[in-house]
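All protein chains but one are shown in place.
Moving on, here comes chain A:
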Amino acid sequence: MAAGPYNYSYIFKYIIIGDMGVGKSCLLHQFTEKKFMADCPHTIGVEFGTRIIEVAGQKIKLQIWDTAGQERFRAVTRSYYRGAAGALMVYDITRRSTYNHLSSWLTDARNLTNPNTVIFLIGNKCDLDAQRDVTYEEAKQFAEENGLMFLECSAKTGENVEDAFLDTAKKIYQNIQDGSLDLNAAESGVQHKPATPRSPISNDQPPSKEGCAC
C-alpha cells in the first residue's frame, strides 16, 4: 500500500478573509477541488477545506478556514483568526469598495493573529479584466507598503490560485527554517510531525515511502 496522502510533516492553518462576494469560497473550492463553483451560496459563518501540498520536498497539510464576508458574521469569524499561520486577504478587482475595505481587514488580521502570520493579498476575478476597477499597480503598491505578498488570481479560470496558496506555504516554511516561527507553541498555526515517529515500527523497517513505490 502506498503511504497515501496522509503522511505529512506539517499542518498549516490558513484563514481566508475579505468582503462579501469577492470569491473567497470559490478560491478555496478551486484550490481544493480544482473546479470552479458557479452560483456559490453565501458562506454561513465559516467553512473548511484541506489539501496536502509539497514544499521543499516536505508534505504539508493545509487546513483552510473560509470565513463569511457578510458584516453580520464579523463577530463570529474574528474568533477564527486565532492561530492562523497564513491569512489570504481577498478583494475583487472589479469592485473598488472591496479594495477600499482592505485596510480594515488588515487591521483585524494584524490584531488577531500573531506577528509571524503570513498575509497574502489576492485580487480575485482577474479574468474580468474589461470590468477592472482597481489597477494592478495600485494594489501592488498597497501590498508593498504593508509588507504583504500579492497576486491577482481568478477562481474561475484557476489562474494563479495554486501559486497564492503555495507561495504562502513557502513563506511560512521559510519562517520555520529561519527559526522565526516557534513550532513548540500549539497556536502558531503550524503543527510539526517529527520525522522519526515514536512508534517502534520505524525501528526495524525503512520509511514506508521508500518501501513501497508501487
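Here is the rule we use: contacts are C-beta pairs under 8 Å (C-beta built on N, C-alpha and C of every residue); 3 or more make two chains touch, one makes a residue touch a chain; residues count from 1.
The rule is short, and it goes like this: contacts and distances are computed from a predicted model.
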item	value
Omitted chain, identified by the protein name its UniProt record gives, among "Phosphatidylinositol glycan anchor biosynthesis class Q", "Conserved oligomeric Golgi complex subunit 6", "ER membrane protein complex subunit 1" or "uracil phosphoribosyltransferase"	"Conserved oligomeric Golgi complex subunit 6"
Hidden partner chain, residues of chain A it touches	1-4, 6-7, 11, 44-46, 48, 50, 63, 65, 71-73, 75-76, 78-83, 112-115, 182, 184-188, 191, 193-194, 197-201, 203-205, 208, 211-212
